[in-house]
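For this depiction, one protein chain was excluded, whereas all remaining protein chains were kept in their positions.
For clarity, chains are labelled A, B and C in written order, and residue numbers in each chain start from 1.
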Amino acid sequence: MATMNMIQALNSAMDVMLTKNPDVLIFGEDVGFFGGVFRATDGLQKKHGVQRCFDSPIGEAGIVATAIGMGAYGLRPVIEIQFADYIYPAYDQLVSAAARLRYRSAGDFSAPITLRSPYGGGIFGGQTHSQSPEALFTHVCGLKTVIPSNPYDAKGLLISAIEDDDPVMFFEPKRIYNGPFDGHHDRAVTPWSKHPASDVPDTYYTVPLGKAAIVREGSDLTVLSYGTMVHVSLAAALEAGIDAEIVDLRTLMPVDIETITQSIEKTGRCVIVHEATRTSGYGAELSALVQENCFYHLEAPIERVAGWDTPYPHAFEWQYFPGPGRVADAMRRVMEA
Amino acid sequence: MATMNMIQALNSAMDVMLTKNPDVLIFGEDVGFFGGVFRATDGLQKKHGVQRCFDSPIGEAGIVATAIGMGAYGLRPVIEIQFADYIYPAYDQLVSAAARLRYRSAGDFSAPITLRSPYGGGIFGGQTHSQSPEALFTHVCGLKTVIPSNPYDAKGLLISAIEDDDPVMFFEPKRIYNGPFDGHHDRAVTPWSKHPASDVPDTYYTVPLGKAAIVREGSDLTVLSYGTMVHVSLAAALEAGIDAEIVDLRTLMPVDIETITQSIEKTGRCVIVHEATRTSGYGAELSALVQENCFYHLEAPIERVAGWDTPYPHAFEWQYFPGPGRVADAMRRVMEA
Amino acid sequence: MKNRAPLSLHIPEPRLRPGDQPDFSHIKVLKAGEVRRPDINVTAKNTTDIAYSLVRVLGEDDKVHGPWDPHVDVETLKRGLRNMVVTRTFDDRMYRAQRQGKTSFYMKCTGEEAIAVSQAAALDPEDMCFPTYRQQGLLISRGYPIVDMMNQIYSNERDPLKGRQLPIMYSSKKHGFFSIAGNLAMHYSQAVGWAMASAYKGDDRICAAWIGDGSTAEGDFHTALTFAAVYRAPVILNVVNNQWAISSYQGIAGGDESTFAARGIGYGIPALRVDGNDFLAIYAVTKWAADRAHANLGPTLIEHFTYRVEGHSTSDDPNRYRPAEEAKAWPFGDPINRLKKHLIALGKWSEAEQAALEKAVDEEVRAAQKEAESHGTLGSGKLPSVRTMFEDVYKEMPWHIRRQRQEMGV
Partner (left out) sequence: MKNRAPLSLHIPEPRLRPGDQPDFSHIKVLKAGEVRRPDINVTAKNTTDIAYSLVRVLGEDDKVHGPWDPHVDVETLKRGLRNMVVTRTFDDRMYRAQRQGKTSFYMKCTGEEAIAVSQAAALDPEDMCFPTYRQQGLLISRGYPIVDMMNQIYSNERDPLKGRQLPIMYSSKKHGFFSIAGNLAMHYSQAVGWAMASAYKGDDRICAAWIGDGSTAEGDFHTALTFAAVYRAPVILNVVNNQWAISSYQGIAGGDESTFAARGIGYGIPALRVDGNDFLAIYAVTKWAADRAHANLGPTLIEHFTYRVEGHSTSDDPNRYRPAEEAKAWPFGDPINRLKKHLIALGKWSEAEQAALEKAVDEEVRAAQKEAESHGTLGSGKLPSVRTMFEDVYKEMPWHIRRQRQEMGV
């Protein structure tokens, strides 16, 4: 057991899998000698050799395409897209190939690839280093989508993703690489070492895909969230003095419908929180699911708290970011409704 | 006034705009001499010259990219993506450039392009000639998304799209190019000439973006739909003997929230119908919007009828297609709830 | 102020349109044997002349010529001839079946049979292929049952792809034939990944991929060349330049400005341009490229210069955009006819044997068709179980798809 931040936990997951399975290899822009712009692959090339962890050309389509080809061969490539904002050149390969290969070949071929990518805002990255594109993938049948919110889950989920036989989109909330940011950008950052989820085994373990975690039990309302927003929601509940049950979805596709419905049936109220732009975001699907599955238990309208429907503006980072204030307001509205 | 099917109406819209505005030009795969695989640009090259309507290389990214550059220059390119299923290579250009240009340059540059593309199933096109990707665009702020359901609207909306100063995704339900298909694939096809919306002026007119149409007034429940599914919903209401109010959204982004809320406030019940796969589809956003805006008027859970969460399978076209039977079942469930 | 002349926009146009007399006099028909054969460890730059030329082996005299003579044994040639005849016969029957309403769609490779069939002969059977929809000759050459190809085309109860794919989008891992996608070009860069994987594992299997002239405009083409060059992937990158992409002539893909083979050079990939209707030349260049790959010298780009004799698919009529009878004027002849005449010139074959072969193949294909049709045609109702529609989206079916299946009551 060691104390790890998110980056260290992710690095450890890859280290474990490189050691365990010779069919695992890692590539992406700047991930080799340099260890990645966020250092997630730091030291892996040195330890496992240049063929196991190497730099790729700046071509996201090519990174995904070659990973698919490797997957069809029988390898389990783990690829990094440097920022989720740069995933779109690879969108065709993900949607039309990775997601469809098993189905269209009737199981003859598959693409067991794991795509890691830092996503989300809060680091003054402007509109092209801050995006949260998860809903563009949850709509694509054949892809799984995973988003961890802490080091322990990050490692366990990443190992599950690598071992999963389907293509997994693994989005890493970059704002919490180093500490559990609760949205109070004006306060000192807490490091992960102060958080219990930074206790991470050095060795192999898994956190299953498709299972949510209740990070706080409560009876007033249910918050459905993931990634950085789990911490923001926790802070908001505390500050609003609302006994919220906070569900960390962890896997968005397939989502853990049982945990969701059980919680809503208990609380009767629901706030959905994500950083992605609101319209047609993943919150829309969650809202529809809750409404369909728990209509008769709902005592108030479901609220969505999300990024505004604008690009992420550099100077207005904190006006844009759905911080604890906005989340708390939504909680109050839902309680008062 | 003439009698036109959808293809003729679209062709007429482009003809009118080529004549009216020298800054309008048309290009795409096979659209020039050949007139497009669905013949939408038939005769336009001959009439307006090779520089106004021409073939492009098979590179959807390039078609969109060059259109953006032309838009930045000051032209109003109308481009065709041969099938919506082939739009993904251009996704980066649409999301990261077309949609963002005005915002990121603070209005200095913009991309007033119109992207036309046939979409949807029902023609035994298999998984790569049947997709409905609209939700992948409604999540992208900066893009407008338009889907007509009949010849009159098709022409008027396309002219509005071409004249609009923002990039417009104009998806054409290919199953109804020749007639208003109601989902009864085993019955003879009705041609458009039997439908009042095939009365189309030869000349310039517009149908505004952002305004829905109530194609059938009713009091039992509200159907929110667009494209082919408007006709399927009409048939389903008739067959189920339900007095449904059927809203043809016409523009998905920005959506006509007033028409939607007014109708739901009247009926208290809602069925959403689209052909795209269900999870994270545009129906999710509609469901969330209805729930948020009309919670206290809702007497039953909102139902979504949509394509299954699988690729569009060639042989199972009619098992996959959300036909009038499935829509009618949902209507009955909503009425009985 | 500078006094600049106005700019003008160039839109490429094919030389001829419907109504015009077919004419290929602008194409220089090089003599067989004229092009040199470099060593396999040549630099890309030193293949420049070949990338703008045309490797040809079978001459007007039906004999082999020059340094690219691959010295193929007669048995291989006869097998090749047979596989080409099967391919053409199969195409004709299936085209007709589509016209009879037995399926939704079909695509022929008429005039291009030599490419897939000869390359299948030149590659090892274990080598991996990432084809487009016009390399049905690979499957036929590798012994995939044609009745299963038909079952796929008919989307019937025996369809190996369970009715999911458009006709001709075959897949057979066992035959080293990657699942064909409707989306053009995507597979080209995937093939490079497969080749990299094989190299990564110290395997000895190489990879080959095909793309059409029109499809080279997709970004995936560039991606494939870039990644293949950088990692020296053991892959043969084929461009089948059949002059047309649906209704667009090859100038719309840039073919008037350069050759497609020449693209490779700039990336540092040795490139060859070959007469795509010449079974022996194709065999020779493929062997050369395979030897390069096996020797860890990396990728080779091959442009096959040929002509799409028929329409693009059952969905178009080529007479709307190009002169009728143009195919007959193609100066490089017909690949089947040329190989047949070569075998006859060798004294190893006769017109009578050819007639017998064609008859035997015709019967074989008809018998297969009969068998396939006994398992159903599209719309006949003989289908795989509807339940299967919900399978294979994921390895394990998630709850929401299970619920949808239940909602459907299957």
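Just so it is clear, contacts are C-beta pairs under 8 Å (C-beta built on N, C-alpha and C of every residue); 3 or more make two chains touch, one makes a residue touch a chain.
Just so you know, these numbers come straight off a predicted model, no measurement behind them.
The chain not shown here is touched by just one of C:Phe130, C:Tyr267 or C:Tyr394, and that residue is C:Tyr267. Note on the undisplayed chain: of the listed residues C:Pro14, C:Gly251 or C:Pro323, the one touching it is C:Gly251. Of the options C:Lys63, C:Lys173 or C:His294, the residue whose C-beta touches the omitted chain is C:His294.
Counting the whole complex, the residues of subunit A in touch with the unshown chain are 29-30, 32-34, 37, 50-51, 54-62, 85-86, 88-89, 124-129, 278-279, 308-311, 313-316, 319-320.
As for the chain not pictured, it touches subunit B at residues 25, 51, 56-57, 59, 61-62, 65-75, 77, 89, 92-93, 96-97, 100-110, 141-142, 144, 164-166, 210, 253-255, 257.
Residues of subunit C in contact with the chain left out of this view: 2, 4-12, 44-45, 48, 51-52, 124, 196, 198-200, 202-204, 206, 216-223, 226, 229-232, 234, 251-254, 256-258, 262-269, 293-296, 298.
As a working rule, only the chains that are shown with their structure count from here on.
Overall, the chain located most centrally, as judged by its C-alpha mean against the mean of all protein C-alpha atoms, is B.
Each chain gets one centre point, the mean of its Cα atoms, and the points for subunit A and subunit C are 41 Å apart.
Inter-chain centre distance (subunit B to subunit C, centres taken as mean C-alpha positions): 36 Å. Subunit A has residues 89, 92, 96, 100, 103-104, 141-142, 253 in contact with two or more other chains. Listed for subunit C are residues 162, 164-165, 169, 181, 183, 219-220, 393, 400-401, each touching two or more other chains.
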